[in-house]
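These notes concern the structure reproduced below.
The complex appears here minus one protein chain, its other protein chains still in place.
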Amino acid sequence: MKNLNASILEAKNVDAFFGDFQAVKRVNLSVEANSVTALIGPSGCGKSTFLRTLNRLHEEIPGARFQGEVRLNNENIYARGTDPVRIRRKIGMVFQKPNPFPSLSIYENVVIGLTLAGIRSRVYLEETAERALKAAALWEEVKDKLDSPGTSLSGGQQQRLCIARALAVKPPVILMDEPTSALDPISTARIEELLGELKKEVTVIIVTHNMQQAARCSDYTGFFLLGEMIEFDRSTTLFTVPKDKRTEQYITGRFG
Amino acid sequence: MNSYSGDRRFQNFLRVLSSLVIIVLVLITIYLVKLSWPAIAKFGPSFFWQTDWDPVKEQFGAGAFIFGTVFSSLLALLIAVPLSISVALFLTELAPKRVAGVIGFMVEMLAAIPSVVYGLWGVFFLAPLLRLYIQPFLGRNFGWFFLFQGPPYGIGMFAASVILAIMVTPTITAICREIFKAVPETQREAALGLGSTKWEMITLAVVKSSWSGIFGASILGLGRALGETMAVTMLIGNRNEISASLFAPGQTMASVIANEYAEAGSNMHVAALAYVGLALFVVSFLVNLIARRIVVRLRS
Partner (left out) sequence: MNTEALSEALYAKLDRRRMWKNRICLGLLGFASLVAILPLLFILYFVFLRGLAGLNLSFFTELPKPVGETGGGLGNAVLGTLVLVTTGSMIGVPIGIAAGVYLSEFKRSRYSDYLRSSVELLAGVPSIILGIFAYAVIVVPMKGFSAFAGSLALSVILIPTVAKTTEEVLKLVPDHIREAGLALGLPRWRVILSVVLYGSRSGVLTGVMLGIARISGESAPLLFTALNSQYWPKGIFQPISSLPVQIYTYAISPFDEWTQLAWTGSMVLVILVLVTNLFMRALIASRGQEGHKR
């Protein structure tokens, strides 16, 4: 798939295994900068596993194996000697269940990516916290209680906190693994709204089992089935005139 | 209905038999008080801070034993808690399954070795090691420090504390393992996803949220240390004195009972020892109660 704008992330022939089981089969993907790319498909089709190969989280699972290449700004993140820590700083992640650190305050949660990296400047950290919380549309709600524990917020707020946390280190790419599936409809809507704003600064790759969400919020969509990416196209195209019969069957609710 | 009454009878039978557990606990309290009453009547609470222990003159004060118990237990915890946390982290976060199984088993085996065997090993291996190498080394280089003063007997507070540390490590490690395992995987993922090193992930996601559990585990370890008798008796030197030095011999509440009870002559001597036992019973009862509260609350 050729894109008009520069592609920021490219996956080439990605295979991912859990022991002998192959969860992701020869996926090739090119992600356009400053876009929202959605990955859809029935449960267990490998989209979450594939997502985790993009920030090298997959290899943390005992028994997991990887083959292929993933290039961020044309640098192969799987090259020998490449430190996963550095890569993960550039590719943030938001998880399905909001997971702020319970032992840290809201403020500490937001800047944890920076403090871990060793950044100590109070001024920089506070500026960053404000910037990130504003970008995650959470600043107004928490600016007076930055010292409360991260877990004292509601589910939707916690997830926005996690988004702010991921944004704080200014990664060029953010991965989201079903970020709204554990939230109520109102919180879900707020986060979907956020995506349109976020993509001005970062590139978002979002895994979702909610097709309507993908159709609403994403510029590009990839359809996964049994570990393979069957089709990848502009969302408007994929959801109206899909090229593959299986894609059509999935989006019309024939299975999944 | 026939079967219902059978069920009833069975349940009652079990109740009666198992209630002996509760009854025994109550009886222990009663008999301890009964046996120690003469000493309680004569010495009262001052028993706990007086340090004269003279069976001949029938003057009894348990201050030295309380000091010995507290000192040796705290020192043992000082060694055992960081060690146990490290082992538990190694087993839950680092070691591959097979290795974790083997090392975990070996740590559990430490708990199964009888106390006298620890004592025997301590007398023939640990004490000479301390006497010939470690204590002289410490004395030569750090002898100005009050902890390292006095002749290097080998046997003494240091030896007893080290052996206690070894003996409580399995308990603390086991609870810590449970606690660390209970930390949700998503916390670890969050830390790694932000670009943390494995060690940073462990401190941030696992340890930071487990402090109250670690505290509970330590208190449980304290409970075990308080009641340890044989190994301590064989290694502590059995001197009814208080001293600030690690090298000095001492006495704990459990060891004085082990040493003197069988040959205690007068009723007052027996009563005094029973009084010490009562104190030990109450203290370890309370410690275990607190520890249980913390650990049970965390398990739910």
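The letters A and B name the chains in turn, as written, and every chain counts its residues from 1.
By our rule, contacts are C-beta pairs under 8 Å (C-beta built on N, C-alpha and C of every residue); 3 or more make two chains touch, one makes a residue touch a chain.
Just so it is clear, the model here is predicted, and its values are computed rather than measured.
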item	value
Identified contact with the non-displayed chain, of B:Q11, B:N141, B:S212 or B:S266	B:Q11
Residue of A:A33, A:I61 or A:V85 touching the missing chain in the full complex	A:V85
Which residue of B:M106, B:L132 or B:A244 touches the chain not shown here	B:M106
Selected residue (touches chain absent from view) among B:G150, B:G193 or B:G277	B:G277
Where the missing chain touches subunit B, by residue	3-4, 6-7, 9-11, 13-15, 17-22, 24-25, 27-28, 31-32, 34-35, 82-84, 86-87, 89-91, 93-95, 103, 105-110, 112-121, 123-125, 166, 169, 173, 197-200, 223-224, 226-230, 234, 254, 257-258, 261-262, 273-274, 277, 280-281, 284-285, 287-289, 292
Residues from subunit A at the interface with the omitted partner, ascending	83, 85-86, 89, 116-119, 124, 127, 131, 169-171
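By our rule, only the chains that are shown with their structure count from here on.
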item	value
Centre-to-centre distance between subunit B and subunit A (centres being mean Cα positions), rounded to whole Å	49
Subunit B to subunit A touching residues, read off their complex	96-97, 184, 186-187, 189-197, 200, 204-205, 208-209
Interface residues, subunit A side, partner subunit B - complex	55, 57, 60, 62, 85-89, 92-93, 95, 97, 99-104, 112-113, 116-117, 162, 165-166, 169
